[in-house]
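As you look at this complex, bear in mind that one protein chain is not there, while each of the others sits in place.
Think of it as A and B in the order they're written, each chain with its own count starting at 1.
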Amino acid sequence: MATGLYPQTKVLSKNFDVPNAHTLAVARPRGAYQSLEKALRTMTPAQVTEEVKKSRLRGRGGAGFPTGMKWSFVAKNTGKPTYLVMNADESEPGAFKDRYLMERDPHLVVEGALVSAYAIEASAVFIYVRGEYPNSIRRLEGAIAEARAAGLVGKDILGTKFSCEVWVHPGAGAYICGEETGLLESLEGKRGHPRIKPPFPAVEGVFRCPTIINNVETLSHVPWIVAHGGEAFAKQGIPPDPANPRSNGSTGTKLMGVSGQVRNPGLWEFEPGITLRELVYGYGGGPLPGRKIKAVIPGGISMPVLLDSELDVKMGFDELVKVGSGLGTGTAIVMDDTCDMVEACVNIAHFFGHESCGQCTPCREGCHWMEKVFRRVADGDGQPGDLDLLESLFKGIEGRTICFLADAAVWPVRSIVRKFRGEFLAKMTPAPTPAGA
Amino acid sequence: MPKITIDGRVLEFAPGQTIIQVAQANGIEIPHYCYHPGLSVAGNCRICMVEVEKTPKPQIACYVQATDGMVVHTKSAQATEARAGVMEMLLVNHPLDCPICDQAGECKLQDYAFDFGHPTTRTPVEKTHLPKNVPFGAKIVYDGERCIKCTRCVRFTDEITQTHELSMGARGDKEMVIMTSKGEFTTPYAMNIIDLCPVGALTSKDFRFESRVWFMDFTESVCTGCARGCNVTVGARGGRVLRMTPRENQDVNRWWMCDAGRLGYGHANAPTRLTTPRVRTSARAGEFAEVGWEDAIDAAVEALRDAARGGVLADAGATLEELFLLKAVAGRGDLKYASRVGQDEDGFLIVNEKGANQRGAEALGFARAAAPAPAALLFVERGDAVPKALRDGADPVVAFVTDGADVPPTARVVFPLPTWAERDGLLANVDGIVQPIRRCRAAGPRDLRAPLEVLEEIRLGLDAAATPWTHADVVAAVRGAVAPAGLAVPEVEFAPAAPRTVAAPASRTR
Partner (left out) sequence: MTPPAVSPPPTGGDPRPREPRDANQPPARGTRGGGYAEAAGAPAGVAPASGPAKAATAAGAAAAATAPRKTPAPAVVPPTPVPFPPDDLKAACEALIARYPQRAAALIPILHLAQKRFDGWISPEVEAGVAQYLGVSDQHVRGVVTFYTMFNTKPVGRHHVQVCRTLSCWLRGAGELTRCLERKTGLRPGQTDEARRFTVSEVECLGLCEVAPALFVNEDAHVNVTPEGLEKLLDGLK
């Protein structure tokens, strides 16, 4: 890659380009399971949790919740087992980062799971991998088998008193099973209908037992934190805003990617601080020849779009919220000037309508209603009140449901309707338009 | 006690109560579809959203628990707007079926659409299509387009009957209720899902298209299918019982009833029902002449005066008052009752004892008829309750029977007996709870006289010195008579006796 760019910091991705790093034979000499050994032999579970708290590690699954704090909620002395669930559903459109981790460094993922399980005193880890990732499933199962054979998974790990099973549980095609309680239902062999909260999973999760759910990337950071200490992690990236005592900053490193209409889609790892512009134009290679960038969703599909003029924002949790969007999964989707924004809305609304689990009235009915309205505007059949109708649908859907899928369905399209109003109005004037892409 | 403020009213509540429970307990109506007090909370329909101060988003009243100092608004701009939004979402794909929907008139979607619907009408979009007319077993029909996916029906088979015949299938806007491929319910309580369904998505094959509810006459009564005595609402029109639906009674049947009980009104509508009194005209058995009520009563008095024997054989579905008068009229002889005893008791509602007032009969000194024995008076509402051998053995002088097929050929006088749907009276259920059945104005053949009246006239005919009793007098006497057996007779008001009226304007009872 070009020099003079914002530097990469390869922590999670250090083995991505190493041949056969998915095998124990290659991974272990490169440091795999050293943190597990350190944690089991020299630290108590509480000390591991403490380091994670100090690291200010925030969840990489989209919501950015502080991981150490989440762990501290786990219900103790319930007489029931505690479970750790690793969320490897990665069904967020535009997101592909966890796949890299699972395919290219599965031992890091397993180690992260084990160290975290130790911290919360879990007796088993379920890694819920989306069914459409057969390679990830194979790699993880291979890694677990190797680790088991080496005494790293199962009973009395590394000869200590810590025993923990690690299982891969395949999904079967449902975005909503990435939502943590939809995932739990699915893990129990049911339809992925998210649960009403409270109770939160840390109190009553899978099989009605205390459960911690974290993203793959989140937990893959834990071995490094154990090895180098939470403070070292907290020194990387964007520090918390001193003016805001509740701020946690965006510490450590983050896998970031670009897909869509750029020259060089891909995945990289940075300390947060890189701007979206550097990511899209620098690493992503900028627009395709002869095109201009029109809109970018900074993380996955679920966040509001930013215009080309808004890309100088740092890729950090709080920084993106300040400009009205969000970091999400940290994997940007780029739309250029050939993209018909109304058709883009049809595409996005279709996705959410298709993936709505169907429980909540506003989500089940509203997502498809949005799609139908976008469809008719795209087809040149828009009705004069349609933009108002859409605004009222956004209002009727957002914040009115059991889980955040419905909110996620509103955010990107609402930002598009507001930022590209002209494109919608142009279609409403009765001029036949050819269907887009 | 902690306090919550709902719509400006400060209300006490017990910890753990949800907002909707506190509201309901205090007469504040919060609309709800998926919430049902007998089922777990699903929180999916979102119609119960209310504004809770200090929370940015509207909250669902069916799930959020009341906390001390909480301030709730059910009619604020935020709450009203949120509800209107949900209504609009529910209606966007809902078929415009109301004119042909059985639920019309008692549909919560219709109700709330009037109350909270969106003021503006939107440009319609094409509706999503789902399976309609899907049989759920032999008795129930499902309409996926009317269904609002509240999952009440699914939760009923999962939680109440635990027979798991229903699930949700597909997802998103294609979601619908699916039934076991076995094609039939194993639970005998399946039809409760029809009442549970807040819209017209589940309808009874038995009742479909029978009558618009606003043409029906509704009466609060009790099922006499077995000794549980489930509380019901009887819907009738034009002399026919059209349906029974359960009424909440936490001590007896909670919110439910069984399917056999629900459909157990066939004898009330039977074409073979006896409608006029009969007097035997010759020594030959079975030769009767139809006579007027007064003539029949006179004949009965005469026949009983002549009769060498007393004794009663009564269907255990007879009310306490009827049994009491039967006993008074018979004067002497054995007091027997008969009832069917099933083998389907399930620890939920259905009990083996099918005599709706078997406990009451026992309390009044009646004993179960073990073998055929003569009796002067026979009282049979349901032919299968009193086996033919017993009826023949009774060889009664005067008989009260519902159906022409059960007329004892050797009786001197036979009175047509109104069914439980057409009588007023009290029954003691299996647990000794005494409850009223009530006469439906729109059920049964015209001009049937209550057996209680007939018996009273016979009693006065037999004993010129007797003081006349009103129904209330009989109830008072019964109260004393059954108290030693531990039965408490409540204070009940019955409507004054009057001839059956036809299809009175319906009163909404749901």
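Rule of thumb we're sticking to: a residue touches a chain if its C-beta (ideal position, glycine included) is under 8 Å from a C-beta of that chain, and two chains touch if they have at least 3 such contacts.
Worth saying up front: this structure is predicted, and the values here are computed from it rather than measured.
**Student:** Which one touches the absent chain: B:P15, B:P131 or B:G365?
**Tutor:** B:P131
**Student:** In the full complex, which of A:T49, A:T67, A:S91 or A:T181 touches the chain missing from this view?
**Tutor:** Residue touching the absent chain, from the options given: A:S91.
**Student:** Of B:P2, B:G38, B:G342 or B:P445, which one is in contact with the hidden chain?
**Tutor:** Of the candidates B:P2, B:G38, B:G342 or B:P445, B:G342 is in touch with the missing chain.
**Student:** Which of B:P37, B:G169, B:G404 or B:G461 sits in contact with the chain that's absent?
**Tutor:** Spelled out, the listed residue whose C-beta touches the missing chain is B:G169.
**Student:** Would you mind spotting which of B:D7, B:E184, B:E220 or B:D334 touches the chain that isn't drawn?
**Tutor:** Going through B:D7, B:E184, B:E220 or B:D334 one by one, B:E184 is the residue touching the chain not shown.
**Student:** What residues on chain A make contact with the chain left out of this view?
**Tutor:** Those residues of chain A that touch the unshown chain are 81, 90-96, 99, 130-135, 165, 167, 169-175, 186-192, 207, 257-261, 265-267, 301, 331, 333-336, 339, 344, 347-348, 350-351, 354-355, 357, 437.
**Student:** In terms of residues, what is the contact footprint of the unshown chain on chain B?
**Tutor:** 131-135, 137-139, 141, 144, 164-172, 174, 176, 178-184, 205-206, 208, 225-226, 259-267, 269, 340, 342, 354, 382, 384-385
We adopt the following convention: only the chains that are shown with their structure count from here on.
**Student:** Centroid from C-alpha atoms only, then distance chain A to chain B, rounded to Å. What do you get?
**Tutor:** 55
**Student:** Spell out the part of chain B that touches chain A in their complex, as residue ranges.
**Tutor:** For this pair, the touching residues of chain B are 41-47, 49, 56-58, 60, 63, 81-82, 85-86, 88-90, 92-93, 122-123, 125-126, 128, 148-149, 151, 167-168, 170-175.
**Student:** What part of chain A is in contact with chain B in the complex they form?
**Tutor:** Touch residues, chain A against chain B: 174, 191, 193, 196, 353-362, 364-369, 372-373, 376, 383, 385-386, 389, 392, 395-396, 399-402.
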